[in-house]
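In what follows, a single structure is set out as structure tokens and then discussed.
Every protein chain but one is kept in place in this view of the complex.
Here is subunit A:
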């Protein structure tokens, strides 16, 4: 079998379901799971044993399955994502997630920003039209896996919100405060929930 381009620690190639060891001697790590007394692989890759952390109670080694072809980034609760707003409605906005933790994604994920997650203060007085417009690029944090259709995102922090946007006249919007951006062609001010960029 040809070795993959990813680096791996020499272990054997394993496939999902293959028995890696006994749960009395091994802890299931990344890419593995415990079933009764056995530890089995859940993905295709190479087996790697990680020695136990010194001073921890559990003296069993951890077995991991590494080196499988990366599936691309998957949003997890707490990760920072960059998304493009696709639809703005009265109580929520939909967005297409484009990057997760500065890694571009390979499959399409949809996120949803609810009215109460737009900002931290006065959440019942949020006007979605003055926070986002379709086409805006926003930085948000993933709150949870959400429902079958979309992840729940939040921009309720200073550094989260609209990062880049186009004005009605077609020019680029430049942030001037956390609620306003100005068009560089016409000077018109538009309202957005702006991210504070350091």
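Just so we're on the same page, a contact is a pair of C-beta atoms (placed from the backbone, for glycine too) under 8 Å apart; a residue touches a chain by one contact, two chains touch by 3 or more; residues count from 1.
By definition in this document, contacts and distances are computed from a predicted model.
Novice: Write down which listed name, "NUBP2 factor", "Enoyl-CoA delta isomerase 2 (Peroxisomal)", "Ribosomal RNA-processing protein 40" or "Alpha-1,3-glucosyltransferase", is the UniProt protein name of the chain that is not shown.
Specialist: "Ribosomal RNA-processing protein 40"
Novice: Quick one: say which of A:66, A:81, A:105 or A:128 touches the chain that got left out.
Specialist: A:128
Novice: Which residue from A:59, A:76, A:144 or A:188 sits in contact with the chain not drawn here?
Specialist: Of the candidates A:59, A:76, A:144 or A:188, A:188 is in touch with the missing chain.
Novice: Check the options A:89, A:145 or A:174 and report the residue that touches the missing chain.
Specialist: Answering carefully, the residue with contact to the hidden chain is A:89.
Novice: I need the residue numbers on subunit A that touch the omitted chain, in ascending order.
Specialist: Touch set of subunit A with respect to the missing chain: 88-90, 128-129, 133-134, 169, 185-186, 188.
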